[in-house]
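Complex shown without one protein chain; remaining protein chains in place.
Chain naming follows the written order as A and B, and within any one chain the residues start at number 1.
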Amino acid sequence: MEYFVQQLINGITLGSIYGLIAIGYTMVYGIIGMINFAHGDIFMVGAFIALITFLVLVAIGITAVPLALLIVLIVAMALTALYGWTVERIAYRPLRHSFRLAPLISAIGISIVLQNYVQVAQGARVKPLPPLIHGGYTLFEGNDFAVRLSNIQVIVVVTTLFLMVGFSFLVARTRLGRNMRACEQDLKMAALLGIDVDRTISLTFVIGAALAAVAGLMFLLYYGVVDFFIGFLAGVKAFTAAVLGGIGSLPGAMLGGILIGLIETMWSAYFSIEYKDVAAFGVLIVVLIFLPTGILGRPEVEKV
Amino acid sequence: MSPTQILVVEHLTMSFGGLVAVSDLSFDARRREITALIGPNGAGKTTLFNCITGFYRPTVGRLQLAHPDGASFMLERMPEFRIAREARVARTFQNVRLFPGMTLLENLLVAQHKALMLASGFTVLGLFGSRRYARAEANAIDKARYWLDRVGLAARADDAAGTLPYGAQRRLEIVRALCTDPVLLCLDEPAAGLNNNESAELNKFLRAVREEHGTSILLIEHDMGVVMEISDRIVVLDHGLKIAEGTPEEVRHDPKVIAAYLGVADAELDHVDAEVAP
Partner (left out) sequence: MLRDNEPSKPPAFVAAAKEAALSALVAFGLFVTLIGVRTDQGPTGALVIATRFGPLAAIVAAVFVAAFIRALVFRDATVISLGRLVPPRVTAVVSGLAGYAAIAFLVVALVVPVLAYTNRYYLDLAILIATYTMLGFGLNIVVGLAGLLDLGYVAFYAVGAYSYALIAQNFGLSFWICLPLAGILAAFAGLLLGFPVLRLRGDYLAIVTLGFGEIIRLILLNWQDLTGGPNGISGIPRPSFFGLPFTAGENGFAATFGLKYSATHRVVFLYYLILALALATNWFTLRLRRLPIGRAWEALREDEIACRALGVNTTTTKLTAFALGAMFGGFAGAFFATRQGFISPESFAFGESALVLAIVVLGGMGSQLGVAVAATVMLGGFELFREFAQYRMLVFGAAMVAIVIYRPRGLVSTRTPSVFLTEGKVIPAAIVQAARTETPA
């Protein structure tokens, strides 16, 4: 029982990270119907930028953890958002009116570029970071097992919640959010009504990238190690989460993320750790076959 | 089901979640006749077509199709390709659906897929150059050539379908459907976008198809010139309900039909009745 609760906590933490990445997938898919294959690698870039910023801050003498964290958060979000913006401008926008396979190929190309760029720039070896946030709470004990909630886990979940609320507000109440929803419904019509479609789409990518950066930072703090390949797996799992929750739905992305995090953690804990990634892919396939619109998605009718 | 009927629609209802597109619709189409479905936009005509041709599964209702040789099909249970292949119901689409990157000839050969597949021994025999397949393909090409001639497209047989002008695309789509040797041909707005000459040609053509090949035709159309000219019977839909059924003469003077098209409020119906009564 205690073990189960611990896995529950771990799963929710991991799931929050996936959820943040999944939001990026679901937003982009909702607005231009494209799977941003490179989004996972944007997450990876965000993690690296966070890492480097940390190291730079330490080198110039800023060691107070809360302050450093705040600066890293802002810098990572800003710079990763820049990556998201650049990728969209260079690789996706020219293809907006091309045949539908083109952006996917382009995204695969960008994914390869980003992975190798980081590999060339920083070396192929893993990059460890000593744990910055220590401590936690022991919730309860029993059966020789102490259920712990670490501070970093609290930070991850709280930050995620905060961003989710803020983001939902953005989509529901602000003009940008309204523009995004309009573009999602009918891109051509939105353009005809005077919405700056290019800018709205750019901002969608930018926000998605910023959230992925936060996920990257959380990943870095939680696991303490990054390498150039984390984007691929995290990306597929986050995409699975987005689909599971209902592609195009924001709360769906978060729900999906938590579920995937739980599935992965439980599977590793109770079955086998080597095949945990297979569990994620398996879930993806099962969901797509039996519930293609996801849990919170809207059922689609094929118009003939 | 009587021998004069080819399609019997009974209590057909199609609803999408909360939206009811077709409600308790019953009518029949007669053999060797041209039956037209008319009604204002949003009346449920294309939805009805989609139900008949298997693209939608009806929520409630029966769709029974009877071949001249007595074979009977329950269309509400069949997937669309079986309806096309076994029940021999062919259709065209509101927004023309051709194979744009393939030539006209290739388009028509795809329509004869079933016969050609059998002749090629499901590909295996065809792979090694069987004569039976070569003959079947030659026959199929002949049939394609025949239909292309009938609509004046033979000269463009080797052009890509996507390069055809709009009117020609519509004609191609119709003959492609005819290449499947259908018993019932469902045409969704075949006259849309055609000028008067082309409409007249279309009328002639459809009548000829009916006479020479015994094909029954079900037609959705807005062009009253075409509808009144060639239909044997007309069914009028509005908001998913059947509001009238009968010969062109009967329907033309039906006050409910007039009201539906002119948008008269229900309260004024009696008033219109009085005005229109002979």
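Worth a mention:
Basically, contacts are C-beta pairs under 8 Å (C-beta built on N, C-alpha and C of every residue); 3 or more make two chains touch, one makes a residue touch a chain.
Keep in mind it's a predicted model, so treat the numbers as computed, not measured.
Interface note: of B:I34, B:L109, B:V151 or B:L202, the residue touching the hidden chain in the full complex is B:L109. Checked against the full complex, the candidates A:I71, A:L129, A:A191 or A:A269 give a single residue touching the omitted chain, namely A:L129. Looking at B:P3, B:G42, B:P68 or B:G162, the residue that reaches the missing chain in the full complex is B:G162. Of the candidate positions A:G142, A:G166 or A:P292, contact with the unshown chain belongs to A:P292. For the options B:R62, B:R145 or B:K256, the residue in contact with the chain missing from this view is B:R145.
Seen across the whole complex, the unshown chain contacts subunit B at 53, 55, 80-82, 84-85, 90-91, 93, 97-103, 105-106, 109-111, 113-114, 116-117, 120, 122-123, 126-127, 133, 137, 141, 145, 154, 157-160, 162-163, 176-177, 180.
Against the chain not shown here, subunit A presents residues 33-35, 45, 48-49, 51-53, 55-56, 59, 78-79, 82-83, 86, 90-91, 94-95, 98-102, 104-106, 108-113, 115-123, 125, 127-130, 232, 236, 239-240, 243, 274-275, 277-278, 281-282, 284-285, 288-289, 292, 302-304.
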